[in-house]
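Complex shown without one protein chain; remaining protein chains in place.
We just call them A and B in the order they show up, numbering each chain from 1.
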Amino acid sequence: MAKRVLQVIPVLLGVTVLTFAIAHSVPGDPARAIAGIYATEETVEVIRAKWGLDKPLPEQYLVYLGHLLRGDLGASIQSRRPVADDIMDRLPATLELSLFALLLMVVVGIPMGMIAARWRNRLPDHVARLFVILGGAIPSFWLALVAQLVFFSWLGWLPFGGRTGAGIVTPETVSGLYVLDSILTLNGTALVHSLRQLLLPGMVLALAGTTSITRMTRASMLEVLRQDYIKAARAKGVSGRTIVLKHAFKNAMIPTITVLGLLFGSMLGGAFVVEWIFAWPGIGTLAANSITNLDYTVIMGISIVIAIVYSIANLLVDVSYMVLNPKVRYEK
Amino acid sequence: MSNASAEFQSKEYVAQRRRLTWERRRKQARKNWYLLTRNPLTVAGLVIVGLLVLTALLAPIIAPYSPTAFDIRDQLQAPSTTHLLGTDEMGRDILSRILYGAGISLRVGLTAVIAIAAIGIPIGLIAGTAGSKVDTVIMRIADVFLSFPQLVLALAIATVLGGGLQNVVIALAVAGWPWYARLVRGMVLTVRQETFIEAAKVSGATKLKTIMRHIMPNTMGPVIVQASMDMGYTILLAASLGFLGIGVKVPTPEWGLMINAGRQYFMTQWWVAGFPGIAILITVLGFNLLGDGLRDILDPRSRS
Partner (left out) sequence: MKTDDFLLTVKDLRTHFYTYEGVVQALDGVSFNLGVGEALGLVGETGCGKSLTASSIMRLVEEPGRIISGEIWFEGQDLLQLKESQMRNIRGNRIAMVFQDPSTYLNPSFTIGNQIGEVIRLHQGLRGKHLRQRILETLDMVRMPDPARVVNQYPHQLSGGMRQRCLIATAVACNPLLLIADEPTTALDVTVQAAILELLSDLRRETQGALLLITHNLGVVAEICDRVAVMYSGDIVEIAPTIEIFGQPQHPYTRALLESVPKLHQDPAEDLATISGRLPNLINPPEGCRFHPRCSLANDTCRCEKPSVREAGPGHFVACHPVYRQWGGPA
């Protein structure tokens, strides 16, 4: 297991190299980009020297790496604020949305997959498979718009977007995750309000992942139910429900867990679009705005942060897989 | 010994072997076609993709209007008999734009998938056959790329390279190749352990010949399945990039971009962003269904 943990380090290093490479693929002269269109040739040279842009690339990379390790992600071209600050401001919001979506995915997807497997080729299975097929083809940004239309415009059940604003009660900040904070500070109104704001963007974000989890759970459950040890359990007189919930579940979950890491990653990507549409003040909106403004430092900074978070998430998934699978656990 | 090999190399014998192989392949193809068409969902996917390709090719003929002709006075009209799907904010006919957009999406999807395969498959083959040091290095590099969620990486690259469909394809290719490399490498490693590879080696096949003749055909199945399913996902990614404003620029009728443009009017003039979204939905659906069907043929393990 230690081997797996150590593997992360060279990969993260590679990530920094890649990000550096991408950042420096910007066509044109970076010094000029910073200086601005109207700057004179001299100003550009001064800036070039100041930012060390005249040094050879490997040296620039090491400088870059040094900055990274100190937590310095550079400054936004647009706002001149340190990128790291911008990101940290908005990270809790994205985290909350992602975790909420993850929760929805698991809570909806796994039971749906299990039910589909249990009643294979009957109505619940057909419904589930229809959901998987359609859900997997819907563009999330379009769905977000439709969701707003239906739930806000037509039905008026849920808000248009946003996390804070007029009429929304927010709790005291403990972790930055409003739902969690509301519970911790025993603030009922804040809890209701924050859940209300979270619901629509969370559901839209969760869709793609839910279809994946449903599909995987169904497939692996079907695979497991075909196994000999299930027949042996039946021969012991075990009831159908126990077979599914106890005997099959544990084995069926193993492939599904390995997929969770991947899903988290695609969710991080999907969050960009969803946040933007719902005006959710997270990293995604920051990224989307930076794209429009061509604020490369911000985009690169966000990419690195996401890559690191994603790597850690995959690490956690791999480790928990090792823990859960007795064969791997006792290989020592 | 030499007598036996002479017999196996006589012209008649070789010709007969060839004939038998062709017959076997034809029978297999017929069986595959039968399997493919047996599932109604797969047929639906086939039909959708077929119609899509036709639309893309025939757009200039069947579109009622030019996709870029605009007249502000006609803006934001609801679907009617003159504009079947309505008009957008510049007065352009949405139906025509969607029809032309099919070609764009298909082109991007196809080129991207081909590029990804062209990069990923050879790398995967090398990683699987070149020895463990090379393998480890390649896999670490792939891991680095895989540390980014695909959309994020493609986004970063596309933004940095600037706009244009070409850069979108490059971005998608850079973000997508590791999946294929990993897939192919895994298959190669599995196939290498099969005893018929040893048999081939013993009978004197060179390494390259072994790869081309024995390893590759056995690994291509899952790759083809992956590719067909990826078409849908790639088109979705490309549309997402379009939605974020990367890639094409107005007035190119890219579906994602159209949704972006129609976003602010969505609550009242839903058709501007609504129909392109449905177009994306149907397209991705078609490829996914087709991919599922292909998987049922090429990967018998997944048969229920």
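Structure notes:
Convention: a residue touches a chain if its C-beta (ideal position, glycine included) is under 8 Å from a C-beta of that chain, and two chains touch if they have at least 3 such contacts.
None of these values were measured; they are calculated from a predicted model.
The absent chain, not drawn in this view, touches the displayed chains A throughout the complex. Note on the undisplayed chain: of the listed residues A:Thr170, A:Asn251, A:Asn293 or A:Ser320, the one touching it is A:Asn251. Set against the missing chain, the residues A:Ala21, A:Val192 or A:Ala232 yield one that touches it, A:Ala232.
Residues 227-229, 231-239, 247, 250-251, 325-327, 330 are the ones on chain A that touch the missing chain.
Everything that follows uses one rule, which is that only the chains that are shown with their structure count from here on.
For the pair chain A and chain B, the distance between C-alpha centroids works out to 25 Å. Contact residues of chain B toward chain A in the complex are 41, 140-141, 143-145, 147-153, 155-157, 159-162, 232, 236, 239-240, 243-246, 256, 259, 263, 266-267, 270, 273-274, 276-277, 280-282, 284-285, 288-289, 302, 304. In the complex of the two chains, the chain A residues touching chain B come out as 7, 10-12, 14-15, 17-19, 22-23, 25-27, 120, 133-134, 136-143, 145-146, 148-149, 153, 219, 222, 265-270, 272-273, 276-277, 287-288, 291-292, 294, 296, 299-300, 302-303, 306-308, 310-311, 314.
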